[in-house]
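Everything on this sheet refers to the single structure shown next.
All protein chains but one are shown in place.
Letters are used for the chains, namely A, B and C, taken in the order the chains are written, and counting of residues starts over at 1 for each.
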Amino acid sequence: MDLMLFAPEITMVVTGLAVLLIGLFLPVESKKVLGYLASLGILIALYFTVASLGTNALAFYDTLSVDALSQFFKIVFLVVTLLFSIAAIKYTEGSKNTEEFYVLAIFATIGMMFVASANDLMVLFVAFELASISTYTLSGFEKNNPQSLEASIKYFLIGSLSAALMLFGITFLYGVTGTTSIPGIAAGAAALAASPIGILAVVLLIAGFGFKIALVPFHMWAPDTYQGSPSLVSSLLAAGSKKMGIVAAFKVFIVALIALKVEWQIAFAVLAVITMTVGNAAALSQTSVKRMLAYSSLAQAGYITMAFVVLTPMALGGGILYALSHGFMKAGAFIVTAAVVYMVLSENKDAQNPDHIDNFRGLGRRMPVTALSMTIFVFALAGIPLTAGYMSKFVLFSSTIQAGFAWLAVIAILNSALSLYYYAKIVKYMYFLPTEGTKVSEPLPYTLALVVAVAGVLAIGFWPEPFIYWAMEAAKVLLAGGM
Amino acid sequence: MIPVELYIGLAAVIFAIGLFGFMTQRNGVRMLMCVELMLNSANINLVAFSSYHGNLTGQVFTLYVIALAAAEAAIGFAILMSIFRMKDMIDLDKINVLRW
Amino acid sequence: MAIGDYAFLIPLLPALAFVLTFFLGKKLPNGGAIIPIVAIATSFVISLLITLGLLQNPEQVINQSVSWFAMLNLGILVDPLAAVMLTMVSFVSLLIHIYSTGYMSHDRAQYRYFAETSLFTASMLSLIISDNILQLFISWELVGLCSYLLIGFWYQKPAAASAAKKAFLTTRIGDVMFLAGIVVLFADLFRLYNGAIPDGIFILKFDEIFSQIPQLAAMSTPVLGFQVNHLTLITLLFFGGAVGKSGQFPLHVWLPDAMEGPTTVSALIHAATMVTAGVYLVARTFPMFIAAPDSLMVVAYLGAFTAIFAATMGIVMNDLKRVLAYSTISQLGYMMLGLGVGAAIGAEAVGISIFHLINHAFFKALLFLCAGSVIHAVGTHDMRQLGGVAKVMPITAATMIIAALALAGIGIPGTSIGFSGFISKDAIIEAAYLFGENGGGWFPYVLSIAAALLTSIYIFRLIFMTFFGKPRTAYGGHESPASMTIPLSILALFALAFGALTTERFNKFVSETFVNNFVHMDIPGLAELGGYHLAAHAGHEPLIILWLPVIVGVAGLLIAYLVYGMRIVNMDKLVSRNNPVYKLLYNRYYQNAILTNFLSIKVVYEGLAFAGRAVDRGFDWIVDWIGNISLDAGDALRQFQTGVVQNYAMIVITGVSLLVILIAVVREVL
Partner (left out) sequence: MLNKQFTIMQIITSVYRFFRPRIVGMVIALLFLAIVLVSVIGTSWPAIDQLPQNLDDQSNIKGIGLLIFTEFVVPFELLSIVLLSAMVGAIYIAKGEAGR
């Protein structure tokens, strides 16, 4: 077995441990080094992943598989963590606990990466929990801020509940088929499809994954947690761990449970419609930008979920591409709020609700680069052409129509038109409303992270061919296993 | 031999009790206990199925779940402690600043 | 190297100018106006040379494409239609830029103005030059975005910010329809190829789309018991986009409000760039329209209706710029009508419509720039406070009168003597007559004649109230600087003579768009697909038909002179809140109230847009009410988010239970 297949994971583990150990011996002033170290490690892992694109292998008694799908999502997770890690250089400045912040994020990413390559439900479950447990702490990282703690405990409790539900569902799969390996379950799925327990198992698994993806009605924690957590953690949650739920659902439903296709297609059709509508409607009147982004992220999850309903190679490719685009857009948007929160707090230490939309007034003059990036991100989220969001939506929606789900596409298009209202609101606040504030200097790490994210958004928007190609390759993996 | 349905039924009842507690208890620690209850009901399932299938996968899984439950409990208690330090109570229905 | 190889520079140079101006403009004199002026001038020269080349040899259209991804491409297409549009847009935009150096000289954010206008021009040029529908759509969105920025240029003014938002959101409704049309088209084409698209075929490229028209026309889907032809559906969705962009009823509401930007921006929007995009879209995809049953009928009727609808409102407006805005809507209605009558005259319709578009661009830009000149000098745009301006500003007055004569369409029928507006508008009205004669219904013809009368009345009302008589209030004022009057004079020259000089060549030239080395469309054959009967060649109309437009034009002039010049009727009695007709017109048919009411039910999105505005302005109680319902729905949804984690768990478990039951039930039913 070739250990190089797991070079990205190994690099990440080594990076995490190194950050943790070195952090113990560094004085507070020089802890900045940890940020550079972590970013470097993530970059190396990213390099290994990109370099091994196209390989195809099973490893560790077939419990892990390396294929186009897992590689694609590993890239998504690593990119998001990279953005997170660059931006966190500023966020953790002067903190005693830099190493904890980084190591938890890196461990969470490791969990996500293993979910992406899991070929066995046991691996999948443990890796899922690794990502969850690490992020529980991260979201409560500002432990003297009641909002952060509240976010953390809510996330934790609903997360544990969902884990229990998911585990309960997995036990039934194991009970019927006698194995936890994904191909094994696929082989024995005929028995599942014949019995009512199949439906229950499907729904329990949807609840478990839906918690991470934030599908209505399993989304309740998401707005609260995204709002209360440190903005950077929200970016990791919305852009990274949400995708983990999606890739897990891809694997489990499309590969393992294709025999129960009808059942979960019904469920996902209902959930997709409800999720995008609730997300957009509830976002309309939010005043906290983070909360608005959280609801918008619900809506985006709803769009991606359409891929499960349509289930053609192109739709799956669209969904997978959307996952990558959303990673860039959402991570970027949350990093912008992080920069704004930083600006507000550095002016007034006791500011309440630093992410309130009023603080975005006149941002176009106060922080021009940040505001411009935010404009690009929200336009991308709204699906304006020449951005990643447009390309992904185009592929996804047109494949939906093509597969004969015109009604679903109509709902989605109407929803995305509706969403422009609140995205435009942010732009309006940034560029059209006056402010008393003066220009502030933009912290370099935030700016750097934003530039990377903007580059990603525009790259997919302007030159989508390679991205679509890899997304389609990833989609082929799913359908080859299942159909 | 006891039919496997009875084991699963027991697990389901325990799971439902856990759910009931989770939905109605205010005290954070009790809610955590309910989560443990649910995880352990899943463990009963796993072990029962493991026996009835004659393979050990389920029992290995059970061990892992126990370890995960421990890790989860550690985090949960830590967060609750932090909350208690700040507010002098852990009634979670009163912690609702973030809403709407 | 042929000049055609430089065609890609036409949109690229202004785009480059945008970047340069945006970053360097602050440090240069005049906000760096010289950069966009040079860039656009170069674009103009290239376009002009290409047009002249095409005039020599109309067969050789320029088409260069690069593969973008999979089956899509980026590329440029300069055929006669695109060439004349490019030349006109770059020319008018150039003049407006030169004029702006004078007009905007007092504004601190000049550099931002010039950057945005040059991006605006670049987007419009790239829209025209696109050789595929997707690129056209992207530019289309960019145009919308720029208009948002420019209308809201003075964003400190709440009215401007709100108008910008209104323009953006209203045209967005059209954009959504356009996008839906593209998506349907894409899906259909994909299906025609069974998903296996050969290499080197770009399915959204125009020649490819056009070559599939017969197959598309054969597809239909039952909707609510009707067989909906896919081509009709697609073209109507496209037309929906054009309705939004070109300010046709009922999506015209944004255009009058768009006056809140600088007057030069209004000129740019109304004459050269934004609103003509919709007409251009329909002209560009004309082969699809003519092969689609009923689509052209919708275009003709809606166009005619918009023409008269806007003209009636033009009569009662007191704001100089608003009269012109409604005039634009009305004239756009004529252009749409001109395309719609293609049902009777085939490809020639594109010729006459685009001809009117070009002439309109000249005289409407002139009207706006003159109005800007007056406003710049006098400082008000309420006509009731003006009067006798001709004495103070002779050049402005003279050029404006020429523009008015052109708009009213004064000339001698049967010859090519007349103001440019006459030549083109007359052609449209005659075509509308043919349209009626060939079974299209007389409604468009009657409305277009009536609208011609009203047009003449409102524009001369404006002239008499503003330039003649005695000053009604004391205002200062002086003739504008040369940088402003020279563009005026040039435009006046074009308004005077362009139509007369080119009428022979123009129609033939533009109608050739669909027959050359790029596409070879059999327009009569396609018309049979669409079920339209093309008439024999025009020119056999009764004399009265030829003369009627001019007669009503002159009649309008006389009426306006009698009422506003001589003041033989006491308007104060008529113009009062007690006169129900005036009230109805003045409140613009209460259209804001009715429209918002209607649309927000039909299109939740628009309702919300207005709700947002209603909150901003405390504007209209109906809107307020409906907006509240939408927001309440959002609020009601938010109520579930109680913030208590136990309730969250309840919802999760309830969701799980219900989902299980739902799936079980649905599976039983299926």
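In the analysis below, a residue touches a chain if its C-beta (ideal position, glycine included) is under 8 Å from a C-beta of that chain, and two chains touch if they have at least 3 such contacts.
The model shown is predicted, which means the values in this text are computed figures rather than measured ones.
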Among shown chains, those touching the left-out chain: A, B, C
Touch criterion as defined above, residue of A:Ala18, A:Leu43 or A:Ile197 at the omitted chain: A:Ile197
Residue touching the undisplayed chain, where the options are A:Lys90, A:Lys143, A:His219 or A:Arg366: A:Lys143
Per the touch definition above, residue among A:Leu5, A:Leu37, A:Val66 or A:Ile133 touching the missing chain: A:Ile133
Touch with the omitted chain, as defined above, among A:Phe48, A:Phe77, A:Tyr91 or A:Phe107: A:Phe107
On chain C, residues whose C-beta touches the chain left out of the figure: 632, 635-636, 639, 642, 646-647, 650, 653-654, 656-657, 660-661
Chain not shown, touching residues in chain B: 1, 4-5, 8-9, 12-13, 15-17, 19-20, 23-24, 51-54, 56-57, 59-61, 63-64, 67-68, 70-72, 74-75, 77-79, 81-82, 85
Absent-chain interface as seen on chain A, which is shown: 13, 16, 20, 60-61, 63-64, 97, 100, 103-104, 107-108, 110-111, 114, 120, 122-123, 125-127, 129-130, 133-134, 136-138, 140-141, 143-144, 152, 175-176, 178, 191, 195-197, 199-200
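Please note the rule applied: only the chains that are shown with their structure count from here on.
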Whole-Å separation of chain centres (CA-atom averages), chain B against chain C: 63
Interchain centroid distance [CA atoms averaged], chain A/chain B, Å: 26
Chain centre separation (chain A, chain C; CA means) in Å: 41
Of all residues in chain A, the ones touching two or more other chains: 153-154, 157, 161, 165, 223-224
Chain B, residues touching no fewer than two other chains: 22, 31, 92, 95-99
Chain A residues within the chain B interface of the complex: 122, 125-126, 129, 133, 136-137, 140, 143-144, 146-147, 149-154, 156-157, 160-161, 163-165, 167-168, 170-172, 174-175, 178-180, 223-224, 227-228
Chain C - residues contacting chain A, complex: 68-70, 137-138, 141-142, 145, 152, 155-156, 161, 164-165, 168-169, 172-173, 176, 179-180, 183-184, 186-187, 190-191, 604-605, 608-609, 612, 630-631, 633-635, 637-638, 640-641, 643, 645, 647-649, 651-652, 654-656, 659-660, 662-664, 666-667, 670
Chain B residues touching chain A - in the complex, by the definition given at the top: 4, 8, 11, 15, 18, 22, 28, 31-32, 35, 38-39, 41-42, 45-46, 48-49, 52-53, 55, 57-58, 60-61, 64-65, 68, 71-72, 75-76, 78-80, 82-83, 86-87, 92, 95-99
